[in-house]
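My structure is below; once you've seen it, I'll send some questions.
A protein chain is absent from this complex, but the other protein chains hold their places.
Order of writing sets the chain letters: A, B and C. Residues in each chain are counted from 1.
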Amino acid sequence: MDIGNRSLLPMPFNYDRTVHFADTDAAGVVFFANYLTICHEAYEESLSASGINLKKFFVDNGIVIPVVKSEAEYRRPLACGDKLRVSVQPAFLSDDSYEIRFEITRLGAVGKSAARIRTEHICIDSVTRARKALPVPISDWVREGWPEGVTL
Amino acid sequence: MDIGNRSLLPMPFNYDRTVHFADTDAAGVVFFANYLTICHEAYEESLSASGINLKKFFVDNGIVIPVVKSEAEYRRPLACGDKLRVSVQPAFLSDDSYEIRFEITRLGAVGKSAARIRTEHICIDSVTRARKALPVPISDWVREGWPEGVTL
Amino acid sequence: MDIGNRSLLPMPFNYDRTVHFADTDAAGVVFFANYLTICHEAYEESLSASGINLKKFFVDNGIVIPVVKSEAEYRRPLACGDKLRVSVQPAFLSDDSYEIRFEITRLGAVGKSAARIRTEHICIDSVTRARKALPVPISDWVREGWPEGVTL
Partner (left out) sequence: MDIGNRSLLPMPFNYDRTVHFADTDAAGVVFFANYLTICHEAYEESLSASGINLKKFFVDNGIVIPVVKSEAEYRRPLACGDKLRVSVQPAFLSDDSYEIRFEITRLGAVGKSAARIRTEHICIDSVTRARKALPVPISDWVREGWPEGVTL
């Protein structure tokens, strides 16, 4: 397939995760807010895989990059012991913000989409709350999926 | 459409809550997914206030009413000890589904909106996963915001 | 000091709490680690009731007072919607450490003890990790249960 000389979409990062007992609630399945927590873990693993030091990134060091929006579509219940794959696909919204699209797939003989989640992140000064350009390692991470010149 | 003198929106239920240490993360403020957990608590308190037995409601008893969508706009950080008020405003989407709009206000000399969250809930048979009409106590709860004497 | 016939033990602080859905797990009852989280909430409310600013207390401000030990006896399962009362009884272990004894009671026609939990806390310099004397507001809080001159 000739798609020109670069990818239109980044290759997603995949994070594999087993559903833990603590993720579930009395309905027997993962509590809805914990789908977002699981996606955040995948985001952390993706940052870490690109060389970002989580210990420094996720504390207030002058700039912070909070989640300002989230949207989630919960498509299938998930039970303790289920094996999941979470794909992580970031994209720029501006020079100081990005979105991440996550898909949680329940693995099995046939993988089934269990949730689609989207988060928005804005880089701000932690004191003034004014918007700030993304630090280079983060903008590199957002861009990482589009490696220039790669033909798939 | 002539809606005469009736209310357009139900009166919201309010739930007051202090931010706990366990709600926070290493950035010093409430973890984004926990805003949704706090809203779910408010939903539970609202159901309980209308006479619904939570012990029976939130377990699988043939029908379940899972959250199928959520949208959240995180507007302000929340710190341990902050006093919150969460308003809960349900509305029918169909005879087997409803939405809830939540607003989290950080109380103080001047209350500040800290988040707006919306969830969608669909009533299904827990075995077949087919849609089922809402049980009467739940549809009463959704309608409850329209107090007696109001003509819709 | 003559303490005459007054109590050797402080009057406990009581914190009332409803069990939330997010506290539970797929066994239908509160996840064991969340009993400790509920006790920590009670500890926070007790500190707050004695005038301590939680926003400042629970962040690293040169000294930190981490939990260094916990012991828990889980005596009864707790379900979503259960009403709880948590008693909080602190006591000095030394001039730089204290313990807290918690009892979680499930309220009802007859209250039932649901858990007994004990935590140990040591005050340390957050950089050197060396032990430091408790700050006055905290030692006042530990002592608070022994109101001078009260005969029980």
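Structure notes:
By our rule, a residue touches a chain if its C-beta (ideal position, glycine included) is under 8 Å from a C-beta of that chain, and two chains touch if they have at least 3 such contacts.
These numbers come from a predicted model, not from an experiment.
For subunit B, the residues touching the chain absent from view are 21-22, 24-26, 28-29, 31, 33, 79-80.
Residues of subunit A in touch with the missing chain: 18, 20-22, 24, 28, 37, 40-41, 44-45, 48, 53-55, 58-59, 79-82.
As for the chain not pictured, it touches subunit C at residues 25-28, 31-34, 36-37, 40, 58-60, 64, 66-75, 77, 119.
By definition in this document, only the chains that are shown with their structure count from here on.
Centroids of subunit A and subunit B (each the mean of its C-alpha atoms) stand 26 Å apart. Chain geometry summary: the mean Cα position of subunit A and that of subunit C are 37 Å apart.
In whole angstrom, the spacing between the mean C-alpha positions of subunit B and subunit C is 30.
Chain contacts: subunit C has residues 21-22, 24, 28, 79-80 touching two or more partner chains.
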